[in-house]
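Here is the structure we will look at.
Note that this complex is displayed minus one protein chain, with the remaining chains in position.
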Amino acid sequence: MKKSFASDNNSGVHPVIMEAIRQVNHGYVIGYGDDPFTETALAKCRKHFGPESETFFVFTGTAANVLGISAVTRPYHAVLCAESAHLHVHECGGVEKYAGCKVISVPSENGKIYVEQVEAHLAGRGDEHSIQLKVVAISQPTEYGAVYSIEEIKALSSYAHSHDLYLHMDGARLANAAVNLDKSLHQLTGDAGVDILSFGGTKNGMMCGEAVVFLNPWLAKDFKYIRKQGMQLGSKMRFIAAQFNAYLSGNLWYENARHANNMAQYLASRVKNLAGITIPHPVESNAIFPVLPGEAIPLIQKEFFFYIWNEMIHQVRWVTSFDIHKEDVDEFVRVIEKYI
Amino acid sequence: MKKSFASDNNSGVHPVIMEAIRQVNHGYVIGYGDDPFTETALAKCRKHFGPESETFFVFTGTAANVLGISAVTRPYHAVLCAESAHLHVHECGGVEKYAGCKVISVPSENGKIYVEQVEAHLAGRGDEHSIQLKVVAISQPTEYGAVYSIEEIKALSSYAHSHDLYLHMDGARLANAAVNLDKSLHQLTGDAGVDILSFGGTKNGMMCGEAVVFLNPWLAKDFKYIRKQGMQLGSKMRFIAAQFNAYLSGNLWYENARHANNMAQYLASRVKNLAGITIPHPVESNAIFPVLPGEAIPLIQKEFFFYIWNEMIHQVRWVTSFDIHKEDVDEFVRVIEKYI
Amino acid sequence: MKKSFASDNNSGVHPVIMEAIRQVNHGYVIGYGDDPFTETALAKCRKHFGPESETFFVFTGTAANVLGISAVTRPYHAVLCAESAHLHVHECGGVEKYAGCKVISVPSENGKIYVEQVEAHLAGRGDEHSIQLKVVAISQPTEYGAVYSIEEIKALSSYAHSHDLYLHMDGARLANAAVNLDKSLHQLTGDAGVDILSFGGTKNGMMCGEAVVFLNPWLAKDFKYIRKQGMQLGSKMRFIAAQFNAYLSGNLWYENARHANNMAQYLASRVKNLAGITIPHPVESNAIFPVLPGEAIPLIQKEFFFYIWNEMIHQVRWVTSFDIHKEDVDEFVRVIEKYI
Partner (left out) sequence: MKKSFASDNNSGVHPVIMEAIRQVNHGYVIGYGDDPFTETALAKCRKHFGPESETFFVFTGTAANVLGISAVTRPYHAVLCAESAHLHVHECGGVEKYAGCKVISVPSENGKIYVEQVEAHLAGRGDEHSIQLKVVAISQPTEYGAVYSIEEIKALSSYAHSHDLYLHMDGARLANAAVNLDKSLHQLTGDAGVDILSFGGTKNGMMCGEAVVFLNPWLAKDFKYIRKQGMQLGSKMRFIAAQFNAYLSGNLWYENARHANNMAQYLASRVKNLAGITIPHPVESNAIFPVLPGEAIPLIQKEFFFYIWNEMIHQVRWVTSFDIHKEDVDEFVRVIEKYI
């Protein structure tokens, strides 16, 4: 199929990762993660997220979010997030079903949330009629492609920790944020006070690689049971481990994300001056959210598939990936120019 | 690592399946299963399980069991299975957690259950104090490697259907049963009255391929939401679809299972006459459960890893796979002979 | 303790109901509702709610709401309600925990919701990533004391029914709405298209009497199991039944509510012209929500306990009951006048 700008998960698997999968496919190893490939991959995770961190591989981003939150909550707890948060709008109520928790969503223009919004939901603390807030969940970058600064994360984490809350980060595209901020994975997470991280790989070149990373190891205490009971313990774990191994070795995670971010910048630079197009938000990761002339949208979609983000204001979402190249952008822009 | 007889999931991925994965790795396709590879794979499932059947791919066997059962139950329902059933003893309580149902286990020598055992648990029907039985769950082959005959399955399914019960089959190793009975997948399932099937591929040469197959399509009505909320909707679905495509084309599923079954027969034939070894159950699929001299077990385990099945009677489990060959068995038998 | 205006549940039990409880306390009857007193009470419920309706007694209003909603939902469903709805803000996340459903709250000035707000949340229908709306839940009267007209309810129910949704009504104070509209209980519920009702008695003179009423009997099919598993099946049911018997015989339910409504009107009439007090909403049931001078609130509270409703605008809630009398209001008004 023609490249599209619908989602980075429409891309395939990066060749280096595919080769890594092929490489571990010889002979027998013990199942469920008790194998040398998984051991190596977990060591690499500790290198990136700190020697104290504990990582568990799962199959989907939804699983990473739902199970990570389940680890630190009881059903009378609530999770606060932006109204655009993936765990609120695109996981079919997974948190409510599995953790049993209420999800409290707060308004946000670009997907970021701030301390005052958390504060406002502590009103019912200690009152048995009210759900008890326990987790503040942010997406880095947000679903609008915005990137929290280290200071913004620290403001949230220190507020959280001084109020008996945990800070959860949905890092489905964490690599793209790291590139934008030019920071290491640890600076973005453990150093900034994140407690639990969903660390995504699938959108950045893996086949099916997501991880729950506990920056505070004691939060991970019983997580092996939660992962198994949560239907996310793979038997042939080496094939997920191999992906993380390749991803976290050398600079693959970084290079893939840098390329995708660059392509988003390039696409933005090509279209921002076209008549009728505005890009309301700064482009900080691998997605742009332009507002187009309404009648042009279906015409462009016929040649390049993408999703409408906000029907009412004719805002669409275009996402780049490791596998979008300059010529793909150029071709896309030609189509856009044709219709607007 | 040296081949082992611990589990078929300690094997790698069959080369044909690995190649199929590699082949679909070009360009862009829409995520979450709305792609031509998935379409083809689902068409193949309909060919094997009937034109009315509906199949959904998931990542793990636990997920297939738990979500398939969730589709047809409410929390005041119960699931009846053998005391050795995987969903009872090796899924960390997944059914209770996710479906909310009680799991009622009944004694079984070889993992099979019979109509009278179901009958005995209908006593509380209609009494609000009692959990209401709704699903009879069998494993084909059982966790002891025994294979239900078509007649045995039909006896259960017709009893079930005449008592407002569903028949669920855990077919993590269904291919091995099909080889043993020399029947098609449909003869073993839909024709025999099975309502919901967990159809496994991982243990028979796939990387991570399991499926929930609804033989009655109306049971599948809302399953897409259950799979998504159940954290099992993969974004790069083509890589699971590719596995099923290869698996169900030609005879790969059959050949892999036939080879594994043959190796189990060969292993059994080599050891059954050794002094001190007895094999209490007939060998009907790709596992044998011999009873060994207790002191020999740890010695053999040092050279070839496997699991003890029943500590008290010194019974162990040896499993073969598509990737166990005659020479592997011969080498294993040499080690066994050395220590007993 | 001195009468207060904090809540109608701070009142005791109406003497007629207490006497009814005493009257059934002789000898033995079968437990769990299989007794003549319960039979009579259920017959009275059918008289008020229609011959097709099915009623189940439970202990708390939270249970009535949570279990009633559980009866018609699966965990991938959502419940839409006003942001002030009791089931959203004052039940500690019971719906999310027990039904597993997401609760979607929409803004509302007086606690009412309208068809357009429901419409806006049908966007994700059929998309497996989105929670599926299934129940529209209204409170009659609302938590702000506003009463839906019959037409308003019918507008919601006909929209709901033409979109495969159920209409749930939290009628914790339904009697007060019936008095306001001068309609029968059935006109307010079944006739207006309500599918499931939480019918409250505790706030209107009972000791602990709430009921789940299914206006469509086939929705009640498995509810006896849901009530039992939901921990709400009382063994000495006759003592709840006796309360409903007395409540629904003669006009007790109506008279108690009429008296409470009248007292709210009287209180409103006494304070509405006091300098510094405004009553933003019309008084339609047994509560008023005046805005007071901020500094007066704690002074009045010292003599008469009540709750602050909206800290930011100095809005408070005053509730009357069957057991608030003219002299109680007069005394309260004297205290109010003293401090403002």
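Order of writing sets the chain letters: A, B and C. Residues in each chain are counted from 1.
We adopt the following convention: contacts are C-beta pairs under 8 Å (C-beta built on N, C-alpha and C of every residue); 3 or more make two chains touch, one makes a residue touch a chain.
Since the structure is predicted, the reported quantities are computational estimates derived from the model, not experimental observations.
A.B. asks: Among C:Leu181, C:Met207 or C:Ile308, which residue is in contact with the omitted chain in the full complex?
C.D. replies: Once the missing chain is taken into account, the touching residue is C:Met207.
A.B. asks: So which of A:Val13, A:Val118, A:Ile226 or A:Ala241 would be touching the chain we can't see?
C.D. replies: Hidden-chain contact among the options goes to A:Ile226.
A.B. asks: I'm checking contacts with the chain that's been left out. Which of C:Thr62, C:Ser84, C:Ser108 or C:Ser157 qualifies?
C.D. replies: Answer from the full complex: C:Thr62 touches the omitted chain.
A.B. asks: Out of C:Gln229, C:Asn261, C:Asn286 or C:Gln315, which touches the unshown chain?
C.D. replies: C:Gln229
A.B. asks: If you put the missing chain back, which residues of chain A would it touch?
C.D. replies: That gives, for chain A, the contact residues 32, 74-76, 128-129, 132, 222, 224-229, 233.
A.B. asks: Could you please point out the chain C residues that touch the chain left off the display?
C.D. replies: Touch set of chain C with respect to the missing chain: 1-4, 6-7, 9-13, 15, 18, 21-22, 24-31, 35-36, 58-63, 66-67, 91-94, 97-98, 202-203, 207-208, 225, 228-236, 238-239, 305, 323.
A.B. asks: For chain B, enumerate the residues touching the unshown chain of the complex.
C.D. replies: Chain B touches the chain not shown through residues 75-76, 78, 89-93, 96-97, 100-103, 128-132.
Convention: only the chains that are shown with their structure count from here on.
A.B. asks: If every chain is reduced to the average of its C-alpha atoms, which one ends up farthest from chain C?
C.D. replies: B
A.B. asks: Centre to centre, by mean C-alpha position, how many angstrom separate chain B and chain C?
C.D. replies: Using C-alpha averages as centres, the distance is 50 Å.
A.B. asks: Just the number, please: Cα centre separation of chain A and chain B in whole Å.
C.D. replies: Averaging C-alpha atoms per chain gives centres 33 Å apart.
A.B. asks: Averaging only over C-alpha atoms, locate the centres of chain A and chain C and give their separation in whole Å.
C.D. replies: Chain centres of chain A and chain C, defined by C-alpha means, are spaced 42 Å apart.
A.B. asks: Of all the residues in chain A, which ones touch at least 2 other chains?
C.D. replies: Within chain A, the residues that touch at least two other chains are 91-93, 97.
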